[in-house]
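Missing here is one protein chain; the remaining ones are kept as they sit in the complex.
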Amino acid sequence: MPRGAQVIYPKDLGPILVLADVFPGARVLESGIGSGALTMTLLRAIGPTGHVTGYEIRSDFADRARRNIEGFLGPDQPLDIEVRDAYDGFDVDDLDRVLLDLPEPWRVVKHAEAALRPGGILLAYLPTIGQVTRLREELASSAFGMIDTLEVLERHWHVDGQSVRPDHRMVAHTGFLTHARLLVPGE
Amino acid sequence: MPRGAQVIYPKDLGPILVLADVFPGARVLESGIGSGALTMTLLRAIGPTGHVTGYEIRSDFADRARRNIEGFLGPDQPLDIEVRDAYDGFDVDDLDRVLLDLPEPWRVVKHAEAALRPGGILLAYLPTIGQVTRLREELASSAFGMIDTLEVLERHWHVDGQSVRPDHRMVAHTGFLTHARLLVPGE
Amino acid sequence: MPRGAQVIYPKDLGPILVLADVFPGARVLESGIGSGALTMTLLRAIGPTGHVTGYEIRSDFADRARRNIEGFLGPDQPLDIEVRDAYDGFDVDDLDRVLLDLPEPWRVVKHAEAALRPGGILLAYLPTIGQVTRLREELASSAFGMIDTLEVLERHWHVDGQSVRPDHRMVAHTGFLTHARLLVPGE
Partner (left out) sequence: MPRGAQVIYPKDLGPILVLADVFPGARVLESGIGSGALTMTLLRAIGPTGHVTGYEIRSDFADRARRNIEGFLGPDQPLDIEVRDAYDGFDVDDLDRVLLDLPEPWRVVKHAEAALRPGGILLAYLPTIGQVTRLREELASSAFGMIDTLEVLERHWHVDGQSVRPDHRMVAHTGFLTHARLLVPGE
């Protein structure tokens, strides 16, 4: 599966914000950032007092994301984009949230445990159910709890005078969302 | 809404058979028959001892359906196709099942009451929710009971080695199925 | 997973009939039969000229299914129920359809290949996606083709005067349906 082949759809952005409880002022790590679509939603949600660190293994993707984000939101965003492989470890800590759009997020569960504050949230976006199963195994033996996996479906309606019905076709699948909270010791 | 503009999709055929309880030997009225796709499924389900009467208001549709059905199932089917407007009344009675794919099925509820055996089932396929609402009003003041409306969604999966996930797109809407049973007096 | 712990829901019966193309006169093997709910639907669909062989590993389930079926449909059905483990092989052949509600249907793919007529259909009902993945691996290296896996969702509507909306809750999952056709040599 090539990295960055996927895009996080608008239908998933809102649920990601709420499931990961991204709040104004939050310190967030996002890896990988792909085209920067989720990054822009995160910057909107954290506001000027928060901070996003974005890892991206491909320098061409990182450059494109930087251009996209500056073009839409302007310069001087509270954002650092690093060309870096998340599997090798994180170089930030004291994080509130870790958002993962990686093919093998189970390889960074230990890094996220170390880098998140107690009560912090990890959320992973995964296209296939086999990846979900593997991540859930890793989380089950980690310091994370309150683990949940779900899919979000949007059904749009055609409303035109008396012709009121669901649209004939819909997006049936983008990715599975798995989220978990780093338990406070003793919780 | 032009008559016959719609097709009943394969995903709805099985539920129609079960919701309308179409059985070998059943006497069925279908109106309108469109291209004959549901008609062929009905003929398969009722077998040689049953009978289907098909009304179709457009003679070109009736001719095409006859050709389709003969082509797939051969001649000598237990089937009469009549070029006829169901709103004007039914010329058959003692029916087990009435299946409706008409834009205004509320106009034939009285005809179905008269033509069905007690315990017989009416089922209507309707694209818009406004049509469902209008039909349900008519059924609510009729001799029919056990009334239910539902939609059927099929979600297909992509399974290719380790890549196991729902397909990216799906059919989100075809029609609403409303079914009701002619109550036996005293029931 | 205990055998027979699951029931095939009404929402799946219609799609099973259509996906497996169960027709009047068909010779069908069903294994296991559990409480006999699918068996009764099959008997209804195949009519008096068809035949169902039902395997059930638990004799108490077989007895209960026999009583259920006689109670609803009467005696003298075209049905043999055998207390038998399908994994050990089939003792029937020249079948049109093989319907499987077993925890490990991949263990009978070879038996189904031998017992089905060319063009015959195998359909398996499975609760978990891991079972689907395992079955699909087996089918991929078999003589079966036209392989598909899907789920069926029914969404019921509340229609009461001006209050028209989907019901608040629904059945979200029962089982995955996987079906395949035994290819005619050279197909």
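Letters are used for the chains, namely A, B and C, taken in the order the chains are written, and counting of residues starts over at 1 for each.
To be clear about the criterion, contacts are C-beta pairs under 8 Å (C-beta built on N, C-alpha and C of every residue); 3 or more make two chains touch, one makes a residue touch a chain.
Nothing here was measured: the structure is a model prediction, and the numbers come from that model.
When the omitted chain is restored, the residue from C:Asp60, C:Asp80 or C:Asp167 that touches it is C:Asp167.
In the full complex, subunit A touches the hidden chain at residues 10-11, 13-19, 21, 23-25, 41, 44-49, 129, 132-133, 136-137, 148-157, 159, 161, 164, 176. Not every partner is drawn; the one left out touches subunit C at residues 127-130, 151, 155-156, 162-174.
Just so it is clear, only the chains that are shown with their structure count from here on.
Put simply, subunit A has to spin 180° for its C-alpha atoms to lie on subunit B, with the angle rounded to a multiple of 5. We define each chain's centre as the mean of its Cα atoms; on that basis subunit B and subunit C are separated by 24 Å. Computed from the mean C-alpha positions, the centre of subunit A lies at a distance of 40 Å from the centre of subunit C. The residues of subunit C that reach two or more other chains are 129, 133, listed in rising order.
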